[in-house]
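Shown below is the structure under consideration.
Apart from one protein chain that is not included, each protein chain of the complex appears where it belongs.
The block that comes next holds subunit A.
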Amino acid sequence: MIKALASAIVLLSAVLNLALAQADNRQLTLTGSSTIAPLAMEIAKRYESQHPDVRIDVQMGGSSRGINDTRMGLADIGMVSRPLKSTEQDLTPFQIAMDGIGIILHKSNAVTALSDAQIIDIYTGKINNWQKLGAADLPITVVNKAEGRSTLELFLHYFSLKNSQIKAQVVIGENQQGIKTVAGNPGAIGYVSIGTAEYEQALGTPIKLLPMAGQVATVASVAQGAYPLSRQLNLVVKAKPEGLVKNFINFAQSAEVKDLIVAQFFVAPFSNSIKSGVAGE
């Protein structure tokens, strides 16, 4: 109710401001990836608090909607959670963060690395005991993410799986729930945002992050772009950014929003300004 009322008030004030805003270039619309949207909303909130006359509207609808809306001029900025394709070179991307996920096991598990094929076999239920992978005789508990989560999407995309192929024993929502589930179950395997996992591991939670394709799973490795199970989070625009659009993109790429990126368990790109260990809450 309160939310509806609040949004009604926002809508009303938006309508009232419309004439002024359009004349003044003081309103900004972002549409696209639901992965980026929560982060973009936080950045927009901070930008608005610094520029009280600016109104920023963030809408979800997936990366392809972000591309389309930006092309059609329906949105000033599109949010796209992948690199641009060769057919999309009419748009210009500005990377604001990286998203990386790590495979986690219980600390007591003897397994130190898994190949992509082994992970697929585990998640599709073909391998259901750690004994087959040279570890203790223990049934595997597969921990999967709930439908709609961006980590699930990235995981499925990387391993070319469909969610209906996965045979999970536990389905979780938040990263923290996944870490607690794996920490409490010696036979569990799960995947969570690397930032959260690294933070918890440093606190002594009995989990371990597995390397992927020979690359260690750390925030630093994701920031450098070496870690494979990761993707770019981009803001895209059609024309050369000017005025408000340019200011907002500069703001989103600046050091002023690093804490917001980290709070959403994403990784700020170009590791010079971020130290591992501050990741997480």
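To be clear about the criterion, contacts are C-beta pairs under 8 Å (C-beta built on N, C-alpha and C of every residue); 3 or more make two chains touch, one makes a residue touch a chain; residues count from 1.
Note that in this section contacts and distances are computed from a predicted model.
Colleague: Out of "Sarcosine oxidase subunit delta", "Phosphate transport system permease protein", "NADH:ubiquinone oxidoreductase subunit L" or "Acetolactate synthase", flag the one the UniProt entry gives for the chain missing from this complex.
Modeller: Matching the unshown chain against "Sarcosine oxidase subunit delta", "Phosphate transport system permease protein", "NADH:ubiquinone oxidoreductase subunit L" or "Acetolactate synthase" yields "Phosphate transport system permease protein".
Colleague: Touching the hidden chain in the complete assembly: which of A:Gln177, A:Gln201, A:Gln215 or A:Asn247 does that?
Modeller: Answer from the full complex: A:Gln177 touches the omitted chain.
Colleague: For the chain that's not shown, point to the residue among A:Leu30, A:Leu154 or A:Ala188 touching it.
Modeller: Only one of A:Leu30, A:Leu154 or A:Ala188 touches the chain omitted from view, namely A:Ala188.
Colleague: Of the listed residues A:Pro83, A:Pro139 or A:Gly243, which contacts the missing chain in the full complex?
Modeller: A:Pro139
Colleague: To test your reading of the contact rule: which positions on subunit A touch the chain that is missing from view?
Modeller: 1, 4, 34, 60-62, 138-139, 141, 146-150, 162-164, 168-173, 177, 180-181, 184-188
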